[in-house]
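Here the complex is missing one protein chain, while the rest keep their positions.
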Amino acid sequence: MYRLEAPAGDWLDRSRPLRFAFEGREYPGYAGDTISSALAAAGVPFLARSFKYHRPRSILSFADHDSNTLFQVDGVPNVRGDVTWLREGMRVSAINTFGGLAGDKARVLDRFGRLLPVGFYYKAFHGRRLFPRWERMFRALTGLGEVSLNAARQATPKRHGFCDVLVIGAGPSGLSAAMAAADNGASVVLVDEALKISGNGAPPALLAAVRGAASISLRPATVAAGYYADHCVALASLDRLTKMRAKAVVFAGGAIEQPAVFRNNDLPGVMLASGALRLMERHGVAPGRRVVVVAANLEAYEACARLGARGVTVSAIVEWRAAPENGPAAAACIARGIPVIQAHAPYEAIRGPDGTVAGLLAVPVNAAGGVESGAPRRIDCDAILMSVGWAPAAQLLLQAGGRMRFSEALQQFVPQELPPGIFAAGRLNGIYDLESRLGDGRRAGSAAAHVGFSAASRPDAADEPRRPTPPLPTVGFDEELRVGERRPSHPFPIVDHPDGKNFVDFDEDLQVKDLENAAQEGFDSSELLKRYSTVGMGPSQGKHSNMNALRVLARFRGVGVERLGLTTARPMYHPVPMKLLAGRSFHPERRTPIDAQHAALGAVWMPAGNWRRPEYYAVPGESRAESIEAEVHAVRSGVGLIDVGTLGKIEVHGPDAGELLDRVYAGKFSGLKIGMTRYGLMLDESGVIVDDGVIARLAAELYYFTTTTGGSATVFRELLRLNALWGLNCALVNVTGHRAAVNFTGPASRDVLRALTDVDLGDAAFPYLAVRCGDVAGVPARLMRVGFVGELGYEIHVPAGFGPTLWRALYEAGRPRGLRAFGVEAQRVLRLEKGHFIVGQDTDGLTDPFEANAMWAVAMQKPFFVGQRSLKILAARGPRQKLVGVELAETARLPKECHLIIDQGQIAGRITSIARSRALNKSIGLAMLSPELAQVGRDIQIRIEDGGMVGGRVAAAIFYDPENRRQKPGAAA
Amino acid sequence: MPYRLLRFALSRKHPEPRMFTRHDSLKAGYDVVIIGAGGHGLAAAYYLSRDHGIRNVAVLEKGYLGGGNTGRNTTIIRSNYLTPEGVRFYDESVRLWQDLAVDFDLNLFYSTRGHYTLAHTDSAMRTMRWRAEVNKHFGVRSEAVDAAFVKRGIPSIDMSCGGHAPILGALFHEPGAIARHDAVAWGYGRGADRRGVEIHQQTEVTGIRVQGGRVVGVDTTRGHIATSKVLCAVAGFTPRILDMIGLRTPIYVHPLQAMVSEPVKPWLDPIIVSGSLHVYVSQTARGELVMGASLDPYELHSTRSTLDFVEGLSSHMLDLFPFLGDVKVNRQWAGLADMTPDFAPIMGVTPLEGFYLDAGWGTWGFKATPVCGKTMSHTVATGRNHPLIEGFSLDRFAHYRLTGEKGAASVGH
Partner (left out) sequence: MKIMVCPLNGPRPVAEFAYGGEVRRGPDPDTCSDAEWSDHVFNRSGSPGLKYEWWCHIASGFWFVALRDTTRDAVLATYRADAVRRGLPPAAEETATADAVRRGLPPAGDAT
């Protein structure tokens, strides 16, 4: 290959030369080159090594329909050289070589081809002793480009797009469809993966009209990567992902040129004719000086004319078909003096001294369609262009639910049945003549624009939305329109050769015999063939190989291609970088209104669902354990303050509010006195504990209750559902984010609080478990005397905006009494000392109230509550485990949560919570234990980290203040 | 030197016979009919023929061999489960995996890599410790490890997970492995085929004939078969088969999606799972990253792909490994997961005599392929549940005796 002189190369800007490096050497290029075109222009003989045999490779499709030209570029792996702009200073190297492209040590594998048939890696290497060594070898050889482990995270934005008609493919039929849709009043988005849109043979006036149309958004360098439900198409461009929602989609992506299969068809210099034309016309690079065209369709002759127009000599046309091509294009070739070798097939490409193609052996085709290999003709050449057929770019059409059938006349799959809102046009629809493609595009675009609109001609459709003109009549699947005189594809462009190396899949280095051998081994359906041979599983996902593979299989099986069926089409059409799919990755985090106060106090954060909460407050000079112990002590001896604002908070209003609570919680709440609270245990239908909280009755028809932090969204949603189902006369409001909440607790808490509130805090006016409303620090508040941590204390709920004010006031007022803010860890210890279980830590996904000793919170006599019927069954079944208290003598080796309790060599349970209690001067915990062992006083053994055993004893779970004296009247000053 | 490869060089004609005989027609009857030629069904056929001398077996497959979930999973093999019955069961499976390639004389690319289940919260660490302790009790090599250990084992990981869910530690499971999923079906299939089992592809079961409370035959699209033993091993299609005999189970079917990257040079040795981010990833022998996430959120009997799946998974992958931005997603697909309420399978005898069930495999079936074959073949041959599967019987739900496998799902504060 070589660079043609100016002005060749429509995309080149020769006034801007570039320099770049490939495999450590400097090369020139121009702005407007792609990496491959610049390398080709520079005459680099080969650009890559193949995946398995490490054979030298160069440009094949020049369209990202193969992986011959994948490069490592500036640390980025698997860059598609054919379709990536060249940039100044790029450092490019080949991938998957050992010791560089030229001296690749692994090229020796090509010689061992006979030993490495299809599936060879399944047949050996699995001996137990040596497999690890072979595995290391395979791992060293495997993979393509290299990941740079210290590349920075790239966050790319995403966009949502909406249009009436999405047209995929800006060739003649796509442009025509877009114009027709726009003429009918539709908003149109037209995408094409080409870096620049040139119309691919469409009339220049049409391209200009599309560019000028206000309602058409024309987007080059945009790949329609996948079709998703309800006409959502992922559009991938260089810098972003656009999620396009259309009312209708026109698939006009054209057809993918298919290679001819003959020995050494993978030599550098053998390429697809359409690729050579793009290389030449866009980038001014000639495929060679003595070009041979292997022809089986009209496109081959049109290619010769275009080559000749740029001064590239075609030294011969090897015409595969028995009958000669007629018509003006062929005549022009003959007039040019290009010899046409009729009824000959390519047999073997000859390798020259520099590893590129130097000649072609052609053999006569016989009457049966086979070849006579006895006396091949040698044609010297330095480039072989293959123009033997096409396969539709139907991947997205299939993903959209389109059904295809195989057209014998066209020798390609064509759409047969399309879901509503989906249209196909052009070569993808089996239409090859240019005028017909334009007409087919107009039809499809017009129909697409009318999706969701009535035909203007219907008399009764007066009030329905309309388009300016009626849709064109549907012609779509007319075989005559499709075929005419044209046969665009050779039915079997595959030539057997005894020495093989006639490649069907260039990505995977698969030859004809590989596929036949796989079929011979029983992998003789298209899916099994793919999985065993890996045909179509490489980076280009079968674009240039699936059709020929199907033909080989069909021949092996002695059936028609139609019988075999296609393998499943899946996104992505071209692979999409993860950065585009990931986007900017928003991770919402919820913070309570008092968050800034915690930060100011040195809070060490921990996640709680998607909230953050203070685990503890770090104090200089104190270790974590010391701080937590000090926080606990402050609560027990004076007063502490904790932000409990992450709890779910729900109000239920209405005459049936109490009834609703009676049904969804295990306890009874309809009879709860106004101004009192009660613990609520929530079960699911199978009787398992799923959540808990405190329920306060503020008025006859108003309850205010809490849920766990993690459960609030699901509980609220389920309550809404049940309320909708039961149709009770009540309404639920989720005020979780509307309220800040703190727990102000300790023997001194009442005393301190008195000065801040007008609420009467005396024991008679405000007994344990009561709820009162009033002002605290000037802020309207709901106060509840609850007992979670076992001290006199008040859970105070205020409107969210007042949270910081409340916190500051309580904090300042409490400081003189030794107040410390306390976090989740301290709270865990405090509640453990009172034996309160935490749902999800001390209970698991199977724990029922019998096992958790929580039957006191269950009112079985109610007419109905969720889980009630199951509890009756569970009562009969008996508990499978019991939640008990555990005491350990103070020991240096404290078990951790989830260390197992072992009895007679069997697992008998586990520790669920554990802590050292300064107040009690021992270590305490909760444990799930098999019922036989769950008696107070029973000794147990706990296995810790190193396998050693620590002794403990089953105890009553209420360790601290078992008689609840701290809550009794007169308990504190 | 793998000398057996020399055979290929020395003969002109490919010297390999068919792995699976193509049978022109069904016989009038078989001793056992297995519905489903996936890994489980073929494994059962293999052990029936190899260990129990039962060869008059037909495996019926409505699509192509291994075309269901066996060919779609993310190939992770481990035994680091939570419950004693689970750990014993999957550990036996891992034991069987070790010798499988040699038994088959087929390379399965069974590769022990080490498996990390990352913990991002205290409650997750607790659960990891629970699993580790139960594992160790049964001699399975798992350990709850701290953040430093994770960083040493996975040097390239971002321990802060994009700054929003820092890794606190993990459950490290040394025996964690991956394998080539298709090859497992081929190996079991060939092994069964060689011993006289008939594998019939493109043969769909349309009905099951019952008389006097026992199975007497199976109707298919290629004719009727008389048999007294039927094993149903069809994963996401289980409810449709069970409708034929009116058997109800808790099984519900949701799609499970997965995706794969282009091949890149190996950089990830262990298998990584993140409980909080709901992602898992490993690198195959071809250098591809195989990635999965959580179940689709609603019931659907279609293997369609969604965009939000690849978006969400890519985002979490970049949280863990921020440098992967330029690695491209090549393909995405899905399978149908037959889920159960306790994340454990449903195996063994059923109220219908002669009808055996191997189902409820959800997202955890591939690793169990060998032990399922072993236990179900025993169960079918003897008519009684193998001891290892007693905890997975269908009637556990009626008795409110669910396994605790999902029991670790914790609700944080």
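For the reader, a short list of remarks on this structure follows.
We call the chains A and B, going by the order they appear; numbering starts again at 1 in every chain.
We adopt the following convention: a residue touches a chain if its C-beta (ideal position, glycine included) is under 8 Å from a C-beta of that chain, and two chains touch if they have at least 3 such contacts.
Since this is a predicted model, take the numbers as computed values, not measurements.
Note that of B:L108, B:V218, B:I251 or B:M291, the residue touching the chain absent from this view is B:I251. Residue in contact with the omitted chain (choice from B:G63, B:P84 or B:P166): B:G63.
Among B:T303, B:N330, B:T350 or B:T403, only B:T303 touches the chain left out of the display.
Hidden from this view is one chain, which touches chain A at 228-232, 400-401, 419-421, 452, 527, 568, 685-686, 716-717, 720-721, 724-727, 734, 864, 868-870, 872-873, 876. Residue positions on chain B in contact with the hidden chain: 62-64, 67, 238-240, 242-243, 248-253, 297-304, 306-308, 338, 341, 397-400, in rising order.
The rule is short, and it goes like this: only the chains that are shown with their structure count from here on.
Separation between the centroids of chain A and chain B, computed from CA atoms only, is 22 Å.
Within the complex formed with chain A, the residues of chain B that make contact are 2, 4-6, 8-9, 14, 16-22, 63-67, 71, 84, 98-99, 101-102, 105-111, 120-123, 126-127, 129-130, 133-134, 136-137, 156, 162-165, 182-183, 186, 201, 261-267, 285-287, 304-307, 310-311, 314-315, 317-319, 322-333, 342, 399-402, 404, 406-413. Residues 76-78, 96, 114-117, 120-128, 131, 134-135, 138-140, 142-154, 226, 228-229, 232, 234, 241, 243, 399, 513, 516-517, 520-525, 527-528, 531-532, 539, 541, 568, 570-572, 575-579, 581-583, 585, 587, 589, 606-609, 613, 646, 686-687, 690-691, 708-711, 824, 838-841, 844-846, 870, 873-874, 877, 880, 896-900, 902, 907, 910, 943, 947 of chain A touch chain B in their complex.
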